[in-house]
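Please read through the structure below; I'll follow up with questions.
A single protein chain has been omitted; all remaining protein chains appear in their positions.
Note that the chains take the letters A and B in the order they are written out, and that residue 1 is the start of every chain.
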Amino acid sequence: MPIQNIDLSRLSLMDALDLATLIEHEAHERYLELADQMDHHRTPEAARFFRYMAENEAHHREDLAARRRELFGDAPRGVRSTMIFDVEAPDYDEARAFMTARQALEIAMRCEQKAHAFFVEALPHVQDPQVMSLFTELRDEEVHHQELVQREILRLPGGADISGEAFVDEPSAQ
Amino acid sequence: MTTTLHPVARLMEPKEFRSDLKPIWCPGCGDFGVLQAVYRALANIGRPPHEIAFMSGIGCSSRIPGYTTAYGFNSVHGRALPIAQGIKIANPELLVLVAGGDGDGFSIGGGHLPHAVRRNVDLTYVVMDNQIYGLTKGQLSPTSRRGLQTATSIYGSLEQPVNPLLYMLAYGAGFVAQGTPADMPGLASVIEEAIRFPGFAFVNAQSPCVTFGDPEQQLRAHKANMRSLATLGHDPADRLKAMALAAEYGQELYTGVFYRNPEPAPTYDAQIAQRKAALRAQALPRERILDLFRKTGAK
Partner (left out) sequence: MEIEERRRPGEGELQDYARFAITASGISPISQPGMRGGNYLASGIEHNERGAPTASGVMHSRMTQKRLHKFDTLKRRRDLFRVFGDESAPVGLVSWGSCAGVCREALARARANGLKAKLLVPYLLYPVAEEVYEDFFASVRVGLIVEQSHQGQLYRMLRMFVELPRGVRSFAKNGANPFLPTEVAGHLQEAAETLQRERGDRHEPQE
């Protein structure tokens, strides 16, 4: 599993909300990084899409963070960002210069799928009923996110599959 | 001079080590994973950025210090290790990291390696091994496999590649490990362990070049082929076994710690401190250094 030093069987609701928030935050930051890379490498469509995804992840993060605040205020966090590894965030290896819009969307789809897979795999380990309920909710939300991404893929205009190989570009000045 | 060196760690976040500079690496470059692993390792170590000196040579991977908030020194090709040793000896309180590519480290920098190892200054050397000279657009490097074709070697390499793991073990390094961004938890873990190791520590990070590297050796291949030394039951205290495993470099992608000296040798910086203490009574202030070269009694 893409987590380290987290015992799911002992996870409290507060920890679970923090974990879920960090997962969304990690994805948000990664999409922003990839958007910057796409901008730098003259791949504007993918950049735009990644920024859109970054915003979505930020909304998810804020929703979870708000729930956490309501229930637990500013209690110190036990879960740290160093304990999770690309649970929902796209792998750096996914991105390529001149990637097409379709390829960018497919990355997002894979990310929603792996987030879903994480909650599916985590659930059997969870003991706390509130955490179980939260993870079930988040698992199902990831299905919904996949549907949203799929709708975007279907909306792609024809020609969105044109490979970046068709374009010749000068190396970007450093 | 204001220094606030506090060896006591506190919990830190990876983002505290991320600078404002956007990496210029190609999207998909393995170095992004290595950088992320460095952030995480440093967050777990808990030393603040101003207590960290991060040296590098020249190459894509050597841009890495600028992407951290540490004191960074992007020096000349192959010369990061001598500079890093100097910095650590000058101020042993600093956490010293060194980075570079396989060419930087094992070609032009190759002569520095055995002496850096045997000197055993307490620092961590991470080589981003992509078996190519990437920044200069794809030439054979010391770790390129025999037969690899590039734009400047169209008939393929005729040379036996260097084995970085075996070299470092043979030189006597007290800590030798390997990782790949295909296994981010593992990579972050070995880098952190290397930093914690008291003495010269080496991590070979297999970090493919998506633009000029071998298409057969990208991260997808790593994911499919990597084998964890821990799950193989390897004992990192067994140096001979470590060398046997290291000899399979190029055929196998083993990840984890090959060797960790169970009785680390004294570090050079610690020995210097001891010698300074022993000679303190005889020490002259540096303003009087010329006295050492004058005839006795002369002023």
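The rule we apply is simple: contacts are C-beta pairs under 8 Å (C-beta built on N, C-alpha and C of every residue); 3 or more make two chains touch, one makes a residue touch a chain.
No experiment lies behind these values; they were computed from the predicted model shown.
Of the listed positions B:P14, B:P48, B:G78 or B:P236, the one in contact with the omitted chain in the full complex is B:P48. For the chain left out of this panel, the touching residue among B:G72, B:G100, B:P161 or B:P236 is B:G72. By the touch criterion stated above, the residues of chain B touching the omitted chain are 1-5, 19-21, 48-53, 63, 65-66, 69-76, 87, 91, 93-94, 286-290.
Everything below uses one rule, namely that only the chains that are shown with their structure count from here on.
Rounded to a whole number, the gap between the C-alpha centres of chain A and chain B is 31 angstrom. For chain B in complex with chain A, the residues that touch the partner chain are 11, 13-15, 22-24, 26-30, 32-33, 36, 40, 43-44, 181-182, 184-185, 188-189, 210, 218-220.
Taken in their complex, chain A has these residues touching chain B: 2, 4, 29, 33-34, 36-38, 40-41, 43, 80-82, 85-86, 91-97, 99, 172, 174.
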